[in-house]
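First, the structure itself, so that you have it in front of you.
Below is a slice of the complex: some chains, not all, each in place.
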Amino acid sequence: MKNPLYQKQLNVVSKKTGLPPGSLVYVGDTTTSPTTISEIHYNSHQYNENIVPNLSESLLFSTKLDGVTWVRVCGLSDIKTIQEIGEQLHIHPLTLEDILNTNQRPKVEVFDQYIYIVLKKISNISDSLHVEYDQLSIILGNHYVITYEETADNHFDKVKSRVQKGTGLIRKLNADYLAYALIDSIVDQYFHLQESIDDYIETLEDELLFAPSHETLNSIHHLKREMIFLRKAISSNSELMTILLREDSSLITPDVKVYYRDVLDHAIRLHDSIDTYRELISGMLNIYLSVLSNKTNEVMRILTVFASIFIPLTFIAGIYGMNFDYMPELRWKWSYPLLWLFFIVIIIILLLFFRKKKWI
Amino acid sequence: MKNPLYQKQLNVVSKKTGLPPGSLVYVGDTTTSPTTISEIHYNSHQYNENIVPNLSESLLFSTKLDGVTWVRVCGLSDIKTIQEIGEQLHIHPLTLEDILNTNQRPKVEVFDQYIYIVLKKISNISDSLHVEYDQLSIILGNHYVITYEETADNHFDKVKSRVQKGTGLIRKLNADYLAYALIDSIVDQYFHLQESIDDYIETLEDELLFAPSHETLNSIHHLKREMIFLRKAISSNSELMTILLREDSSLITPDVKVYYRDVLDHAIRLHDSIDTYRELISGMLNIYLSVLSNKTNEVMRILTVFASIFIPLTFIAGIYGMNFDYMPELRWKWSYPLLWLFFIVIIIILLLFFRKKKWI
Amino acid sequence: MKNPLYQKQLNVVSKKTGLPPGSLVYVGDTTTSPTTISEIHYNSHQYNENIVPNLSESLLFSTKLDGVTWVRVCGLSDIKTIQEIGEQLHIHPLTLEDILNTNQRPKVEVFDQYIYIVLKKISNISDSLHVEYDQLSIILGNHYVITYEETADNHFDKVKSRVQKGTGLIRKLNADYLAYALIDSIVDQYFHLQESIDDYIETLEDELLFAPSHETLNSIHHLKREMIFLRKAISSNSELMTILLREDSSLITPDVKVYYRDVLDHAIRLHDSIDTYRELISGMLNIYLSVLSNKTNEVMRILTVFASIFIPLTFIAGIYGMNFDYMPELRWKWSYPLLWLFFIVIIIILLLFFRKKKWI
Amino acid sequence: MKNPLYQKQLNVVSKKTGLPPGSLVYVGDTTTSPTTISEIHYNSHQYNENIVPNLSESLLFSTKLDGVTWVRVCGLSDIKTIQEIGEQLHIHPLTLEDILNTNQRPKVEVFDQYIYIVLKKISNISDSLHVEYDQLSIILGNHYVITYEETADNHFDKVKSRVQKGTGLIRKLNADYLAYALIDSIVDQYFHLQESIDDYIETLEDELLFAPSHETLNSIHHLKREMIFLRKAISSNSELMTILLREDSSLITPDVKVYYRDVLDHAIRLHDSIDTYRELISGMLNIYLSVLSNKTNEVMRILTVFASIFIPLTFIAGIYGMNFDYMPELRWKWSYPLLWLFFIVIIIILLLFFRKKKWI
């Protein structure tokens, strides 16, 4: 059982052994995700997007431009480049370390020059609801946002297209609104997950009440485990939003704070849902035990009815199968039919008895 | 299993995909509830009620009148009209979005010009205590209250008739008192529900202790689930009242605050009751398991008594059914009656043994 | 299952339907408790007690007298009188409503002119520890205390006799001390209840460990339920005292506050006890299940011992009861005694086996 | 079941019925503990100890002496003397009442002239870990400490001998250090108890996993109950120390506060331990149930193996014991040995089947 939130644990420890704090080591898979840096610059009347091979050419350092610059760093294997960006923007070494060590808890750290936000985004959901998480780091500066993603996926495409088309307020407001839009799209992802869970639990409950099996128990157990991790991820997210709202940084303007409050609201609603799931799942385990007890009870009742009826009768039959010389009943003509009558009466009495006990 | 509080989840996500925040989309059923707007204007000496086809004719914008204007918007499918009202009254886009997205958690948001309140009202209770919820949005301004209801039902008829007849204080006080009266009528609804639950639990407890069945387990499970959702709804309500009382908005006067405190009191009492139900229900599951164990125990006792008495006797009978040539007992005249005596003694001894163990 | 704290729920809702808040409706049984008003006036050197037919003659409005006036209103069916008192003393309409609606949670409300205190007093304890509660409302003013009791019982006789005889400080201090004495006598009642519970649990534990039955389970379940309600009542009481101590009302002097702190102490001790009971009771349910499992295990062992010994033997006997023509053993002279020997050896071996397993 | 912390409950209620608050009644056993008062006076260079027959001769009232006076009151039956001390030192009547009512919760009350501390000390531990508690009241004044003990035992001998010999700081510091030393010795007592519990639980766990019996269940239940009471006692103690440290009384100097903090540390550690015990014990009940289930499962397996093998065989044997005239098999010469072969094959197949299921 690996905690999917901190699944690269092992790598960290072994890779970082003996290094001073602040040493930059990427703990993920270095082969699969080459580092690419792209840059989007926009203001209310223009929009530019380009791949940045060399950071010194970045618009980030161009003082002539106004507007917002969004630097997307996808893939974290190229430590050198990441370190360069960090140095040029005066990012604290510990922040850089946290960006690369993708086992962070979601958190917010407010520095003088920037706000550092770590989030867990959902990278994959399997059929059996096994969820995989990626780390997303956001650095929100005065007129820029830098995002560090573990792999290049299409997750921010909708936000990007909104920027490109200028729908809504996004091009009218500053970098804090862009950061909000990004975080909001992450939280929305969890709502999709929630729908999958809803369906899964519905199926499981039906199975549980009408045809429980050992498989059902496994499913409940696995679901329970996923909920434990999911809850950690979500509760960290809402905690993070709370801190962000409480902080008095000039980087987030009051006008935009109301949007952050909206995200917090969503995160709390998600948290509520997960709590509900946990209660439902813990109830399901009890139901499973009850249903099982019920079934054992039923099995026992069947056995008892059969055994209690036929064991005494067999005894009677056994008696008249004995070979004693002097057994006068054996000679009487009506013994056999009378015995049958006796058998039938016994059976009826016992059946009535069990019927009264509601066993049959 | 769908969470009845947020049952339109799926719609939101699919309908809102790719839209910027603040985009207005109604997530409910658009066909069933056409939007109708009615307006009630009153002060201590007069009362007017009329359907408003065009909002620009609303009394809301008439500066000549004093008194309170209550605008009722029933049905949320006509987004355009709702947006117009919003713009004319300077309502924040996020508030409008929340009004239409009927999956909100009950909450209070205090803006400069108005207070925005979201509540869950009970729209339907089925026989098996399945509760359905509707969202009610209240905007409390300086001299007006706007309510947004998902469907037009007769829920506010009593409040309306009080305004119309001028009973109590309602026409003497301002819009904050009207908002209180509306919220109070929502909370009262929950008390009705509570009575139904009281009766249902009483029935269930009797069933549980005297004739538990698989059906009982299902009922407990369903009740438990309803309680989880109900508790969320109620605890959000009382949380909301607490926030409303704490807020220092000039829109609620100290004289009226004492009434809000009264509603808070009711909400807390409801919350207490739900907690009590939860404890009772969780106790019931344990009782169910115990009763079931008890029944299995009883079944086993019956089986054991029958089997333990007759299996040994059958063995004895079997012995004298053997066909060995040299079995001297078979020839003795008193063997058979003596064996019967032996059987009876054995039976009596075992019956006494089981009686001593209190199994029969 | 009715919550005994709020047992008149149904009445409230049906009686109050459609009335504005502040409407006075008594929700209890109107026939059984006629309203009687008596008045006790005392100061350090004199004591008067009289029935007040007409409140305008009350000493409460006599400005010439110094000392404390205690007005006892027993029975709440005469709404008109209660409303008159309220108006004459400028009591808030919501307070009057709460006095009559006897389903309040215990609470404290501090107004400028008076402090309003609602308590639950124990009106009856049945043999099976079913507790019934009455509501007691106390209004503590500058030189007066008004108590509203649902029925006229002898509960305050001791306090009254203390006032009459002038024992202790009661006649030397102001109305706040009288209110304290009344609350203290209510809390003392709960200690009496606690003793009954102590005894009941002791009996139940013995029964549980030595002779558990279905009846025991019922008792545990009922006790558990009573504890849930009792705990609510007591925790509300101690919460109430905390609020009373925190409030900075001039109506309670610092000298008397130390007495209120003493009552708080008692309430906390009671709360501790109830928590202890709850833990004990929840443990008892587990014990019950364990004891039951133990008993089932024992039943099974007996069955297994009997069946495992005699079923194989019966099979052997069955073999030699077969009627094959060629069964040489049947002809040997020592077959029968040797078989008996075999039987006995088998029985001994199995008995030793079961003894080793500690089943017999 | 009596709560050993408040075991004299019954006495209080019956003895105090009808008395005003502040009435002094000793609720314990009046016959066994006569009141003796001894007095120890010391400063850095001298030490006096004497029995005080008459309090007016006490050094407490001698203004000429500097140093600390420790008055030990052992046995609380002599109410009159205790009242005299109280009056002479201006002790609040409620404090005196609490000293005599030995059912107090551990608590701290800070008055202007003194600090009143109530503690539970362990008076006896039985073999089965049944713990009895006594109440210890400490009054810490400016230059004196008064201790009220229920019985005269040797519990404070070590502290006394330290004072006498002048080891450590005790004679160099003021009364607050003496009070600390006394409280510390009480807390140390609990550590001794903790060791006994450690050993007891270790024994119980071994018994549980290797030879559980009904006795084990009883022991777990009793231990659990003791833990409930012990936890209350200890958590009250640590709560008390927290309050003492928070209070800004001039009676405890900052230099000595660091020692009180040390005691708090010990109390928290004890509290941690008890929590650990509770978790262990609650786990043990689950283990017990599992072990029991395991045993029942084993019993059932044995029964099933025996019955499933021999019942079908007996049926076969029964067939050939039938007396039909036309049963050709009966006549064949090899029928009997072939049938034995068949029996053996069946037995082997079933044994392999059960072996595969790991039942044997």
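Letters A, B, C and D mark the chains in the order given here, with residues in each chain numbered from 1 onward.
Throughout what follows, a residue touches a chain if its C-beta (ideal position, glycine included) is under 8 Å from a C-beta of that chain, and two chains touch if they have at least 3 such contacts.
The structure presented is a predicted model; accordingly, all values stated were derived computationally and were not measured.
Undergrad: Assuming all chains share one sequence, and 4 are in place here, what does the full complex add up to?
TA: 5
The rule is short, and it goes like this: only the chains that are shown with their structure count from here on.
Undergrad: Can you give me the shortest step count from chain B to chain D, moving only between touching chains?
TA: Tracing touching chains, the least step count from chain B to chain D comes to 2.
Undergrad: When every step has to jump to a touching chain, what is the lowest number of steps that links chain A to chain C?
TA: Contact-graph shortest path, chain A to chain C, evaluates to 2.
Undergrad: Shared numbers divided by all numbers used: is that above or below half for chain A and chain B, i.e. same or different?
TA: Both copies, chain A as well as chain B, present different residues to each other, with under half of the numbers appearing on both sides.
Undergrad: Can you give the whole-Å distance between the Cα centres of chain A and chain D?
TA: Centre-to-centre distance between chain A and chain D: 42 Å.
Undergrad: Report the inter-chain centroid distance for chain B and chain C in whole angstrom, where each centroid is the mean of the CA atoms.
TA: The mean C-alpha positions of chain B and chain C differ by 26 Å.
Undergrad: Out of chain A, which residues touch more than one other chain, so two or more?
TA: Only 321 qualify.
Undergrad: Answer with line, ring, star, complete or other to describe the graph linking chains that touch.
TA: Here the contact pattern is a line, an open path with two ends.
Undergrad: Please list, in label order, each pair of chains that touches.
TA: Final set of chain pairs in contact is A-B, B-C, C-D.
Undergrad: Provide the residue numbers of chain A that touch chain B in the complex, in ascending order.
TA: 158, 161-162, 167-170, 180-181, 184, 188, 191-192, 194-195, 198, 201-202, 205, 209, 258-259, 261-262, 265, 268-269, 272-273, 276, 279-280, 283, 286-287, 289-291, 293-294, 296-297, 300-301, 303-304, 307-308, 311-312, 314-315, 318-319, 321-327, 359
Undergrad: Would you tell me which residues of chain D are touching chain C in their complex?
TA: Touching chain C: residues 1-3, 6, 9-10, 12-13, 17-23, 92, 94, 103-105, 107, 109, 214, 217-218, 221, 224-225, 228-229, 232, 285, 288-289, 292-293, 295-296, 299-300, 302-303, 306-307, 310-311, 313-314, 317-318, 320-323, 327, 329-331, 333, 335-336, 339 of chain D.
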